[in-house]
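The structure appears below as structure tokens.
Other chains of the complex are left out, but the ones given are in their true place.
To keep things simple, chains are lettered A and B as they appear, and every chain counts its residues starting from 1.
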């Protein structure tokens, strides 16, 4: 049963947000995926939010650009944690989506992560950290994921350190 | 019967948005007034939007601050013109509300006016310009309103011009 519901406001957001799906999968977390627009298909969004808990969803991730209302509207219809990924789109390059997502009024929080790709990764990791409080296998997965990424940095460190030593003025 | 529906996201927005009510009244336009939050009372907002046309409302004005989703959410539930007044509130001083209101995705427009008090005035005037296409008395009222404001500028012009001539180095 899907523990994380991932929703995007437009199919054009898929290219970035499929990263979220991939990271969730890597962490062994079942997810459901939907395209639903807070403005074009508001009833789908509402039903998605209101019904999430009954479907077994425990964390929701919403990726949207411009006046990104998607996460906020879902948050209005559920008491599950809702994570927003602000996406760069159009001329203002994601600052609009960031402010539209993060500046929620008191009482209805949205958990916002970085704009764009880094945020798409982190939404999945944050969901895993939340689920890790309850599911030991997810806790282990997230610890292992972090260890692997730290190792990759160490590896690049060794590689570049060596390269630079060989030729500092390259 | 109310032709303009005015809604604010929080009672703290009333101090600025009562200007809108006053200008509508000055222009002879009936209005209804509500406090409804896109996040705290989303069903009230939806019903307000969906039912507006049946109540005889022809233009909707929404004033909200921070991640101002109010106008966008209403616009998702009606094909009436929706005007947004972005309100300064909190640390980011209205830039958040401006971007959250104006950067709507293709297909669901919101008509955005200036941040804060000037916007509160202009939402009412814009509503009047829209209604003026259909109601001759509103057309006349808006023409008269514009004439009066132009006269006030002319009056200030005469007053200050004279004052400055008397003492340019004050």
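By definition in this document, a contact is a pair of C-beta atoms (placed from the backbone, for glycine too) under 8 Å apart; a residue touches a chain by one contact, two chains touch by 3 or more.
The shown structure was predicted, so the numbers you read here are calculated from the model rather than taken from an experiment.
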Assembly size in copies, with 2 chains present: 8
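By our rule, only the chains that are shown with their structure count from here on.
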Intercentroid distance (Cα basis), chain B paired with chain A, Å: 35
List of chain A residues in touch with chain B within their complex: 9-10, 37-40, 42, 46, 66-67, 69, 72-73, 75-77, 90, 92, 95-97, 99-105, 107-108
